[in-house]
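Here the complex is missing one protein chain, while the rest keep their positions.
Let's look at subunit A:
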Amino acid sequence: MPRPEVSGQREQDGPKQDDPKQDDLSAVEAGLDALDAPVHQEPPRRLRTVLFNVLPPIAALVVLILIWQALWASALWPEYKLPAPGEVWAEFWSRASNGEVLSIIWTSVHRAVLGFAIAVAVATPLGLLVAKVPIVRAALGPLITGMQGLPSVAWVPAAVLWFGIEDPALYFVVLLGSIPSITNGLVSGIDQIPPILPRVGKSLGASNLAAVRHILLPAALPGYLSGLKQGWAFSWRSLMAAELIATSPALGLGLGAYLQQGNDLSEMSMVITAIFLILLVGISIELLVFRPLERHVLHSRGLTGAMAK
């Protein structure tokens, strides 16, 4: 077979030559490294991103309040159905100035956080089992997915009958609301791990336990994190539903109970304040905890889709 000249040339450039060529090689290599490495853009300036993220929602809020004010001024509905924005603010301020708001929020938030923490502690090993043990997956997988779709309010009557109107009843509802989401998040995180990574782990000599800790869990982190985020949303939602239905002085005044109080008194300004506070807590936790966490995790793995958010 006739061989083109170039390939004959290549043979001489091969490793059979000695050191001067090696120096050559390292220079070529350094050049390649510089040329081929992906170029990274400077992150956009902080102030600009902050403004861009903060201004639009504030503007939207202002517009909403203006529309509300206009509707109120048009007097289409009686005052007890649609109070003036100022009246709602007065209700809020009367509670905020003496610190009552903080205690109401704290009562609910600490319950939700504690319930969420227990849910994480239960759902993590459960998720590992479901993901890794086929028989467990076959047995529990459909059940857990089904429970994820079940509104957790449905558990409130049972919880009250079993535990009375006490804290455990609330925690029960929170747990059933959030465990399925967290479990499924971890399972899908594990399912999405490229199969090559566990094989690499094995070839590097990882024992089963070390493989879980050093490879499986970190590799599943993005999916796990979105499960956690959803789990939190569910525990907050479930708690509000439970507090709203199961009210008792023994439970203290949480956000749900405060909302129920407004309902009992037919005080629309209280009802709106309560809804606003529930929203505020939900948005704050999302923005202060989950968003930065998720952004950090995805960013460090070069999953840039999240940076555009």
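Here are some notes:
To be clear about the criterion, contacts are C-beta pairs under 8 Å (C-beta built on N, C-alpha and C of every residue); 3 or more make two chains touch, one makes a residue touch a chain; residues count from 1.
Throughout what follows, contacts and distances are computed from a predicted model.
Entry comment: the absent subunit's protein name, as recorded by UniProt, is "NitT/TauT family transport system ATP-binding protein", drawn from "NADPH-dependent 2,4-dienoyl-CoA reductase/sulfur reductase-like enzyme", "protein-glutamate methylesterase", "NitT/TauT family transport system ATP-binding protein" or "Succinate dehydrogenase".
Only one residue from A:218, A:252 or A:282 touches the chain missing from this view: A:218.
In the complete complex, the residue from A:96, A:140, A:153 or A:197 that touches the missing chain is A:197. Mapped onto subunit A, contacts with the missing chain fall at residues 1, 3, 7-8, 10-11, 13-16, 21-22, 25-26, 28-30, 32-33, 35-38, 40, 194, 196-197, 199-207, 210, 214-215, 218-219, 221, 297, 300-302.
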